[in-house]
Structures are given as structure tokens and as C-alpha cells.
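Taken from a larger complex, these chains appear in their original positions, while the remainder are omitted.
Which chain is which? They are A, B and C, in the order written, and residues in each are numbered from 1.
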Amino acid sequence: MARIRLGMVGGGNDAFIGGVHRIASRIDDRFELVAGALSSTPEKSAESAKALGIERSYGDFDEMALAEAAREDGIEAVSIVTPNHVHAAAAKAFLAQGIHVICDKPLTSTMQDAADLEKAVADSKALFVLTHNYTGYPMIRQARDMVASGELGTVRLVQAEYPQDWLTSPMENEGVKQAEWRTDPARSGAGGSIGDIGTHAHNLACFMSGLRVESLAADLHSFGAGRTLDDNAHMMLRFAGGARGMLWSSQVAPGNENALKIRIYGEKGGLEWSQEDPNYLWFTPHGAPKRLLTRNGAGATEASQAVSRIPGGHPEGYLEGFATLYNEAADAIRAVQGGADRATAMGVLPGIAEGMEGMRFITACVSSSANDAAWTVL
Amino acid sequence: MARIRLGMVGGGNDAFIGGVHRIASRIDDRFELVAGALSSTPEKSAESAKALGIERSYGDFDEMALAEAAREDGIEAVSIVTPNHVHAAAAKAFLAQGIHVICDKPLTSTMQDAADLEKAVADSKALFVLTHNYTGYPMIRQARDMVASGELGTVRLVQAEYPQDWLTSPMENEGVKQAEWRTDPARSGAGGSIGDIGTHAHNLACFMSGLRVESLAADLHSFGAGRTLDDNAHMMLRFAGGARGMLWSSQVAPGNENALKIRIYGEKGGLEWSQEDPNYLWFTPHGAPKRLLTRNGAGATEASQAVSRIPGGHPEGYLEGFATLYNEAADAIRAVQGGADRATAMGVLPGIAEGMEGMRFITACVSSSANDAAWTVL
Amino acid sequence: MARIRLGMVGGGNDAFIGGVHRIASRIDDRFELVAGALSSTPEKSAESAKALGIERSYGDFDEMALAEAAREDGIEAVSIVTPNHVHAAAAKAFLAQGIHVICDKPLTSTMQDAADLEKAVADSKALFVLTHNYTGYPMIRQARDMVASGELGTVRLVQAEYPQDWLTSPMENEGVKQAEWRTDPARSGAGGSIGDIGTHAHNLACFMSGLRVESLAADLHSFGAGRTLDDNAHMMLRFAGGARGMLWSSQVAPGNENALKIRIYGEKGGLEWSQEDPNYLWFTPHGAPKRLLTRNGAGATEASQAVSRIPGGHPEGYLEGFATLYNEAADAIRAVQGGADRATAMGVLPGIAEGMEGMRFITACVSSSANDAAWTVL
């Protein structure tokens, strides 16, 4: 099957997530990156494009959207990998041209931008995929399956945590670009750790459990001197249907590199998954021995096998999980090109709805915390 | 050195914690159990005493306290291992006779009882030791040491959790005695999981970090049908000095046998300890490789070595940690018998102050939860 | 039930294993230590006895055996915890008086001593228990059970290893008493690491698998400068019935404190156990998810529960496993005192047969290695 012609906005030199998107788009050989507006100036963009072997470089995303839409061999989809405050405008430019959008999370930096983007998606026939990449891990798919098929019984508890340590010391004052924009409200939005990683934990907890957070009580804090956005967030959760939970996101917890972990407990059993060891899933049926499920190992469900590339014991990682979203996006793009219904084509891919939910999550966190951790509805 | 003559109240047949206290009292050979009022009736008590080879059996603790005080070879100390609601009355009976008390936690079942007992301790010259046994683990001593000596820098975060799974299904309706009294407010007090295990997590978090919980926001819940006391508690913590934290206690989390875990993060590093693997302590200095410290292994501090019996790699467990409190209680008893000051003799042994703090913790949890998780001062 | 009156030979100040035996004898309250010949001189012995609160101290084991046998309240059993070269003579002295013997391993330092001792056991009515203490761990009992009941199918492979690191540098030249006698052929016998720890691994592999090592091909080596006994041993094993295996013992493997580990694989499944985490047992039925069995947890067999004291999740350790042998020895002693058959009373307790097997193992290792690792029959 022919590769999908892909463009990219953002992701020039030094950017972390742009490189990740590029590798992810290549792993399953479904995309070919042919155009980009990779940096903030036309010169830098052209330089990055050349270094990466990308044919067409543009000065900005508006120019790119128009020009590519006008070409017969123009891009069919675009990856948006800029800081958060650029997401909305860039996405709208491509959606307006009917070009499918694959956008990094969180959705936008403000609720107003989010609402505008939501409308733009509604008005477009193009797909909008939000890269909540952790949903692409095979064992996450298996966990979601197992919960949905009732292996845990009614879910009672969801414990989510996402500690990191990279902001333990004040990196943003030491010229680290990643730290600069992630601690800057103008570029990141109202959430610090909750926007950067808390939204991942929230999204994943809901994806796995099949539940929606109805309200939360949050205590946000900045430990870093002079830091305005939260670098640590504690919160209690209440889910629709009666389940309860906790969520902890932190970027000041030394020894935690990227320690996203979700635990779900129901009347009949529990599940436990850690992002740093993603090929494993603990399943603990109540009253029976604990079982360590492995990717593509004995007991792997169809949903898990479908997104697994190599045999059990040959570890897949972060890039493969990310690639699964690209692979499924490719399927979805080809499906809508073939006339399929947009919602059906999306399948379990995270999109605008998950993006809006994430924005409500950030907003509720900030509001609850400002209100002395009062319970706040999402 | 001569063994200390010990009595026991509670701990007859079928009791779990009584047997634990007896083993703990023997491990370091400092006590000899010579008298008891082990059960609720004189007949059952005598039967249990005979089975255990205990010389003198009494009908109740009042009789026992008077009789033993009157003997030249009467008991020097007593272990109280009854359900919570009996602690206060029993302890007072022995304190009044100048007999040292080693009492199971939580302190009592009501705040009124606690206040009475606090007064009784103040009025007595005898020691009052509360068996927050987890403080006896060598790696806990090491953690406390390392925090105190500044290896973490200023502490920012304390994450405590204590999940179990034994009340996942309604054991209390199936004739399990342990489950019956622990879910009964009349015998347990106002706290369910928070009294039984939450107090341990709270105590240990404070013991290790050297910090005091100033206020908390708690969400208690009973998932078990018809259960009146909490079987799950979520809460956020604020410590004196600015540190923040979370605490989760649960008895409905399948796959967790006794999974007490404390993590502490400071400006310079972190510590992580799990009760089920107690011979290990993770130390994560910021910006350096993670280190796995082992009991009596390389890097063991004096405080840790002092309470360790065998070489590294030969695992010590729950009973040895418990025994350390008995060993230190024996030292303290001999010290006060020799004229030492009571407070000095106690050293790091948990006592009435820790017991009162635990009661305040339970009270604050219940009050906060009843008040929609409002921040509540301890 | 009355406690068994116990004596001890060896185990004076500074000795590691003597203290372990004493704690182990106390944990289940079946023994009372009343007599000893604890050190090499009467003076030192008396001093140690006094420090430990032992009533009767003797100048040597011969004197002790005679004197105690002559008393009405003399010891019923004796623990022998000296260096290896003293085991045979001491054990024979007590066996000759009908006093039950609990002896540290390996059996003796020479084959001649072993044969003499074997004869002495045969000629006595007293019990001879050899403290291959690792057989007392509950999960080891469970593993043995599971193999015996066919859960693995026919056993094909047994992989045993016992690495330590304490002889990585030449401790024996630095005044470390433990290192001195263990590296001295006159006191340890022909085996270095193979006698000290290899025999444990060999014994445990056989105990768990129910199989006998028929022949082995061994490559012994001393890495420590000037060391005459092996500090590392590699060997391949052939078991009766066709199973094969490997055994590695080492005292020069940095990072390994006491890392005894046994893995058994059959046609239908596997088992894996590590001494440093003794409350866990991996069970890997072929074609099904891996299961982590826990002590007294779901799936615990009767044999495992019978030697477990406290609930799952409350870790038991090395001392409790050791104590199980004392507890079972107490049962056996009371049984033979009550007229039971000696062999029946022993149950699964290791005794003279296991001791002789260990001596044959050491002999075969040394002989094979001297013969260029030729296959050598045990």
C-alpha cells in the first residue's frame, strides 16, 4: 500500500518530541515525510529540513497548509509537534484545507484555543488525532480489554502516578530549552506538571479503566524557586459510577525518570502497569496467585497482539508504542479516504474529545487548587 | 543479664498479633513470659496459658495487675494485645502498679480513652511503649538517619501507601474473627483501614522523614456492602515546614498482601522502601545512579547495623523488626530500673506521644471526610 | 509442652552461626539452652556462657557429654556449631550418650571422619539432624511439593547457583576469623566454596527436585592470591533419571551477598526461587502466564503453610527458616522419646544420609577438577 505523504510543523533541531514523531511514523512504513515548517524562522526551518532530507520547507504553517493543499502530490496528513500554544492555530490551518492532523498533547494552552479547535475539527472532514502515545502500548490495550470484559469486576479504585525528576533543580534557568517552555505559562498554559504529564496519567487511567473522572480535589505546588507553574500535583479523584482514585504528577521526585504507573482494582481483581517496564502487566485475580502477563506471551489478548510486532521476550519500547498510533492513524486516514465514517475510522485513537477532556482536567486542577482543594467538577 | 519477667493481656487462641508479640519477645532472649490473662473468660485464658506453657493465668487484667504487683517475682512488664477498645483500661491497670506496658496500636478506640491513658502514663513512672513495629526494621532506621543527616536535603514530598486486599470480599460476614472486630466501630473505633493500617503508614512516614503532618484532606469510603468503617482512604497531606504528601490505605486492593511503602523526596535525593522487601532501601541521589542499599550491606549506617542480627543477604523479616522494639524496650526497662530518666530511656521507641498523634490522625481523617475532604488540622 | 533442654558446642563470642542457632532454637519456644562448651578454652567458654545466661559451662565437649548424661535434668539435645573439623568428634561424644545431635553442615572435614560419624549414628538411638537450613523455607517446601505432585512433569533441568562476594579481596589475611577457618584446609576440609556453600546448593537442588546427582564434571579455582581452597566452582551435573543441570558456587562475585538460587524445569513447567527474596516462588506452567506464589498467599500448599508463622505479606526470613528445622527437630525428639521409629520421626529433616551425600559431593568435585573436569560419579 502506498505511503501517506506527511508534513511536520515544529520539530526542528534540538526538539525532543519531533524526532520521536518522525521515528514513530517510519517504524511501520506507512508514512513518508515530504514537507515541513520545522522551526520559528524560514532559515532555520530550511536548515532542519535539509539535515533531515525533507523535500519541501516552508516559512510557516499557514504558507505550508495553502501550498500543500494546492499540490496534487501535497501532504495528506501533518504532524504538529510545537510547544502547546501553537497547536490550535497550526491545526486549524490544516484542518481548513482538509489535511489530516496528528497533534501532540496537551490539546492547547488555553481553554479558548481548545474551544476554537474543537469547532474547527467539527467543521472539517479531516481526522484529528492527539498523540496520547501511552495508549499505544500493547499491555495497555490488554488492560483495557480485560477491564472491559469484566475480569476485574466492577472497578473500585484507580491509582495513577507520574513522577519525574528532571525539574528537581532549576533547569529552566540554566538554558535548557525543554525546561524553559514547559515552565512558561505563556507557552505551556495554566498547567505545569499537570499539563505536561498529568494529562497523560489522567488520559491513561480513563483509557484503561473505561471510566470518566467526574470531579477532583487537587493540591498543586511549585517547589522550584521562582517557578510559577506547578511542578508537583496531588489530587483525589471521583469517577462516574462510584470508583475513586488518586493521581500524583511530579517533576521534582529524584530517582524517577519517567515513572508513569497505573493501578486499577475491582471487586474481582487488580491490574498494575509501569511505563518504564512496559512489556509486563500484573494481573491479580482476588484469591489466586499473581500473574505476570507479558507482551505477546501466554495469555495475550487479541487487542494486545494486534499492536505487537515481535515475539514475547524481545522488548518493545516507547517508540513502538508511539508508532502504533501512527499506524492506526494511517489505517484511519486510508479508511476515510475510502469513504468510511470519521468516528468509526478513529477506533480507539485519542482525538478531540480526549483533548477537550484533558483541558477540562487541567482547568479543574488549577481551579480546585486555587479553591483550597475543593471538589471540582470536570 | 537476667530476662525481664513479662505478662500478656489478650493473645489467646486464634489471635494473630499475640503470637507475633510472643515470638518477638523471645528472639533476642530478653524476656520470659510468666503470666497472662489471655482470653475473655478465665477458663479460656487458663487453657491458652497451659497450651503456651505460661505459669500463671488470671481471670482478667485487673486481677492480674494487682496479683503480679504483690509478688516479689511478679511481672516487670506486660504486653497488651487485645482489640483496640480494651487497650486503655488494661494499660491503666498496670501503669497504676508501676508495671511497664508494651501496647499494640492504635492507642485506643476513642479520643476520651486516649486522653485518659495519656494522663495515666503521665502519672506513672512506668514506661509505655506502643508497637509501631515497622519502625524496628533496620532499613527504616537507616532511612531516618539519612534524612536526619541531610542526605536528601530539605524534604519536599512524602508519598505513603498501605494497600491490602483481605477485605475485598466481605470476610466479616463469613466468621473470620480478625475481620469481625476490625470492621466493628465498637471494638475498633472510628477508623477502619485508617486505624488498622493507615496509622502505621502515618507513623512511619513521620518517623522516617522526621516531619509532622499538620493538616490533611481525606476521602474515606467503604466499598464492602454494609460495612460502616472505611475500607479505603485517600488523603493529601501537608507537613510542618512545607513538605506535602499523599497517603493511601486500603483493604480492598486485590494483589496487595501487606504492601506498606514509603517514598520520600528532597531537594537532593530520594528514598524508597517497601515492607514486603524490607531488607532493601533505594537511595536516589539527584543526578547520580540509583543505589540499592541492603541491610548490613555496604553503606549500612550505624543505626541500621545496631538493630540487625545477621549478615547482609540473609533476610530478616517482620518478626525481627518487631523483636527490635522488644529488645529496645528491654534496654529501656533496665535503664529506668537503674535510675535513668524515662524519656531518655525511650530513645526512638514509639510511646504515648506517637499514640496520641495516631489518634489525632484518625480523628482528623474522619472529620475531614465528613466535611467533604476539607483541610483539617491534626 | 515442656521445652527440650539443649546444650551447645561452639558458638562463643564472635561466632556467626552459633548465634543463629540460638535464635532459631528460641523462635518457636521448643528449646531451653542450659549447658555449653562454647569456646576452645574453659575460661573463654565460661565467659561466653555467662554473657549468654547459660547455666552450665564445660571445658570441652567430652566432659560435657558425660556430665550432662549423668544428670537427671541433663540436656536432651545438643547443637554443634564449631568449625567443620570438630563436628565428628563432638557429635560422636553425645551420640554415645544417647543425646540427640543437631549439627551444622558440612558433615565433617574428611571422608574418614564422615564414615566414623555415620557408624556412630547407626550405633546410637539418638537423632542426628544436619542443619541444611535452607530446606526450612516455606516456599522451598512448596516447591518440593509441587515437583513431587507432578506440576512440572518430568524434570529435565536443575540450575543451581550460590554466589557470594565476601572473599573477593583476601579477608583471610586481614584477621577476619570467619575467613580464616573457611579458607584453611585443616579446619574446613577439601572444599572451599563448595564445602561452605556449594553443599547447600547441592542439597537444596536435590531436596526441591527430588532427584539425586549421579555424576558431575567440575572446574574448581582459587582466584584469591595464596588461597589453597577453591573460591569459585563451576560444574555440570547429571541426575539419576536423565535430568541435567549446572551448579555454580563462588565467593568472589562482587554484588552477591548470599545469592543462592535454584531453578527447576520440567516438561510441563518451571520453578524459580531466590534465597534473598525467600517469600516468593515463581511458577511458570508452560504455555500459561507466569505466577508469583507468595508465602501463605493464594495457592500456598499445606507443606508450605505448615512451616509458616505469619500471614502473607509479612516477610519471614532466614532465621525463621532455620527455626523450622529446630521446630521439626523438637517434634522428632519428642516422637522418639515417645517410642516412635527414628526414621519416621525425622520426616524431611536432613540427617546423616544428606551429610554423607554432601561429603561425596565435595569429594567428587575435588576429584573431577583434579582430573581435568572429567565426569565423576558421586
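In this text, a contact is a pair of C-beta atoms (placed from the backbone, for glycine too) under 8 Å apart; a residue touches a chain by one contact, two chains touch by 3 or more.
Here the structure is a predicted model, which is why all the values come from computation and not from measurement.
Participant: In total, how many chains does the complex have, if 3 are shown?
Facilitator: 4
Throughout what follows, only the chains that are shown with their structure count from here on.
Participant: Among the chains, which has its CA centre at the largest distance from chain C's?
Facilitator: A
Participant: Nearest chain to the global Cα centroid?
Facilitator: Of all chains shown, the one whose C-alpha centroid lies nearest the global centroid is B.
Participant: Using mean CA coordinates as chain centres, what's the chain B-chain C distance in Å?
Facilitator: For chain B versus chain C, the centre distance works out to 35 Å.
Participant: What is the distance, in whole Å, between the centres of chain A and chain B, each centre taken as the mean of its C-alpha atoms?
Facilitator: Centres of chain A and chain B (C-alpha means) sit 43 Å apart.
Participant: Taking each chain's centre as the mean position of its Cα atoms, how many Å separate chain A from chain C?
Facilitator: Chain A and chain C have C-alpha centres separated by 55 Å.
Participant: At least two partner chains per residue is the criterion; list those residues in chain A.
Facilitator: Within chain A, the residues that touch at least two other chains are 287, 290.
Participant: Can you list the residues on chain A that touch chain B in the complex?
Facilitator: Its residues touching chain B are 156-157, 159, 165, 168-169, 217, 219, 221, 223, 232, 234-236, 238, 244-246, 248, 250, 252-256, 263, 265-270, 272, 282, 284-287, 290, 372-375.
Participant: Which part of chain A faces chain C closely enough to touch in the complex?
Facilitator: 283, 287-294, 297-299
Participant: So in the complex, which bits of chain B are touching chain C?
Facilitator: So the residues of chain B touching chain C come out as 1-3, 16, 19-20, 22-23, 26-29, 52-53, 164, 256-259, 275-279, 294, 297, 309-320.
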